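Every protein chain of the complex appears in place save one, which is left out.
All chains are identified by letter, namely A and B, in their written order; residue positions are counted from 1 within each chain.
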Amino acid sequence: MSDGIPRGRDGHVLQPLWVWSPETIEDIQSKADLGRYTNRGLGMTKRPPHFEDLTFVPCTLSRVPLEGYRETCATAIEIGGRHGAKPIKLATPITIAGMSYGALSRNAKQALGMAATRVGISTTTGDGGMLDLEREASDQLVYQVLPSRYGFNPHHLRMANAAEIVVGQGAKPGTGGVLLGAKVSPIIAEARQLPPGVDQRSPVRHPDFVGPDDMQIKIEELREATDGQIPIYVKMGASRVPDDVKLACKAGVDVIVIDGMEGGTGASPDSLMNHTGIPAMAATVEAVAALREMKLEGVVNLIISGGIRNGVDAAKALALGADAVSIGTAAMIALNCNRPIYLEDYEKLGTVPGACHHCHTGLCPVGITTQDEDLIARLPVDEAAERVEGFLNSMTQELQMFARACGKNAVHDLEPEDLRAMTIEASAITGIPLVGTNFAFRPESFAQAVAEAMAPASTNGHKAPQGAQH
Amino acid sequence: MATLTSEIDCSAHTTREINQAIKRAAADGVPEIRLTNPAARHCLAVAVMSPIHVIFDGPVGWYCGGMSDGGRITVNGSCGWSVGENLMSGSIEVHGNGGSSAGATLRGGRVFVAGTTGARTGISMKGGTLIVGGSVGYMSGFMMQRGTMIVCGDAADGIGDSMYEGTVYVGGAIHSLGADCIEAELADEDRAMLAAELEPHGIAASGVDWKKLVAGKKLWNFSKHEYDAWRGAL
Partner (left out) sequence: MCGLCGFVYKDAARTGSVGRVLHGMLVPMGRRGTDSTGIALYGAPEAGSYVVRARIEANSGTPERVLEAMERAGGVRDHALEGPNLRARLTYDGDLGDLTDRIEAEPHVEVFSIGRSMEIVKEVGDANDVERSSPFSGFEGSHAIGHTRMATESLVDVAHSHPFWARPFPDISVVHNGHITNYHKLRRKLENQGHRFATGNDSEAIAVYIADKLAAGESLEDALRASVQDLDGTFSYLISTADGIGCARDRFALKPLLYTENDEIAMIASEEVAIRAVDGDATLEPRELAAGEVRWWLR
């Protein structure tokens, strides 16, 4: 029978069990063979509550939209000036997230830098230090300070436009990592002062401080090393966001980067990706509330990353209160990640375009996450830069489109009130009213509704309206 | 070229002013600068990138000399955490006790602490030489990649845990070895190196029962057959 229902040879319906699904069976058996948990690249597989679950409510009669082609919609923002450093100037509120030279090829890093410079935004180094090609290509380069300190060079720090202390990332908050020896080529090994071909173990903690009170002293050291000239960021995986954001503020940072659980990675334990951290949308709401409580909204800047796919996600993040978004995986995909070319090489890896997350093998068919010269040659820098520039411009156009539709002449004027939630879950997470109602599924709303329902009617016979704004 | 010795009273200046003064003196070719009353303040002499001799008459706080390249720093007193972290080249001498993470992620040059240091001394070293006249604390030499650490006194639990390359020499007692840390045989070159490194600090290398510690390499490449080695390491 060909009715689309999986059947055995005898026609009986085949029923896989939810607990012991084919994926779980494969996972258990590969762990039995390996004797350890599995690692892979990219990010989580299950669907989290996401910006996807929000929609905009643009102008119609109650508000006036702006013309797309004539009426300006500003996108620029300066970040990091809290303590008097020279701020990072973003022509559009998007940054390229930290990805290491080592995880990425030099062509990829160079292309990202070129695109960022043309568009007027920043790129970020990664776990492995600063590549000279990236410093030359990228006008605004943020220098990461990671627990491993691989390739860390104070001269490079002093050449950077900002420093980013990495406390964790969305894909695997609270964990270090292991990069298997196959990806540690002689060049990379030397750059990291490791023996070649050896598993690279990354620590989770920084070697010279533990905790936010001690991080405050580290931040002072970084300011002294750079004569107070550059902004200091801290990057964290989205976990206990309200506490973490407040502590980062108390430790004296200029910019906070929160990476949601959707965040990407070159190689991390598969189980961590799906089961640690919270989604970027939820993290945004908590981070903004924490900054508001500290009275530092707009003073300490907030950048949100993790599963930002396009200008729409960016617009929603901004509407919820982020100052900017950061893209990692999306930038790689713009470079060519998972493009349907070199199909035989995807096959050799045991995958197909659209499902490839085999960064950890070092055999990227399109030359992005590899150190193999032949593969790198498949990513000519100029074309790759043009693709990333094109994608960044499309994001800016989308940002402006949504802002204008909502009657804003600046994308940073987008507000939570411009949004509605498509699901009860998204409403409960963000405090945004559910479509078709003016009710946000939050404890405060329930409390208010109960109080109003029980209140005596007012003297003119009208009951006070529920919910928020009009 | 100036031949003056500059002197600064730290109690009269902010940390930024002190560090800027050190950098200016270095740029002007002043050979030596003396700082009084440091009173254990943090982040002093950070990123000293030229061969000036910086002398602290008194104790310093955390991160003294951190991220420096080519300077010479002398502390006549104790120091806090992370002295000389990420030092690229040059030297730091502390005539007192040190804190935790002394010489963290050291890349080159030389750090000497005459007294005792705390936990995670020499953590993540990537080169250079770290010498401790007294004992070192828990998990010292953790994830050491390259370089030489010489501990004249005792080593607390977990010495040399998860090392790559790099060598640790311990003159006193070892409480316990870290994961994948083994003892190797001491050669004549080792003895000569120890004498050469310690003699300038007035410490006798001969007559000491030196233990040479290196990585066992069992944690270098994951092997499912080394369950005991990897069970705790991942």
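Operating definition for what follows: a residue touches a chain if its C-beta (ideal position, glycine included) is under 8 Å from a C-beta of that chain, and two chains touch if they have at least 3 such contacts.
Predicted model, so just to flag it, every value in this text is computed and none were measured.
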item	value
Touch criterion as defined above, residue of A:R7, A:R240, A:R292 or A:K348 at the omitted chain	A:R240
Selected residue (touches chain absent from view) among B:P31, B:P51 or B:G96	B:G96
Touching residue (missing chain; options A:G102, A:G126, A:P212 or A:P433)	A:P212
Contacts of chain B with the absent chain, listed as residue ranges	39-42, 58-59, 61-62, 77-78, 80-81, 96-97, 99-100, 115-120, 137-139, 156-157
Hidden partner interface residues of chain A, rising order	210-214, 216, 240, 243, 246-247, 250
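The rule is simple: only the chains that are shown with their structure count from here on.
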item	value
Euclidean distance of C-alpha centroids - chain A vs chain B, Å	37
Residues of chain A defined as touching chain B within the complex	34-37, 148-149, 152-155, 157-158, 178, 180-181, 192-195, 197-199, 201, 203, 207-209, 214, 217-218, 220-221, 223-228
Interface residues, chain B side, partner chain A - complex	15-16, 19-20, 23, 42-43, 46-47, 49, 61-63, 66-69, 81-82, 85-86, 88, 101, 104-105, 107, 120, 123-124, 126-127, 142-143, 145-146, 162, 164-165, 219-222, 224-225, 227, 230, 233-234
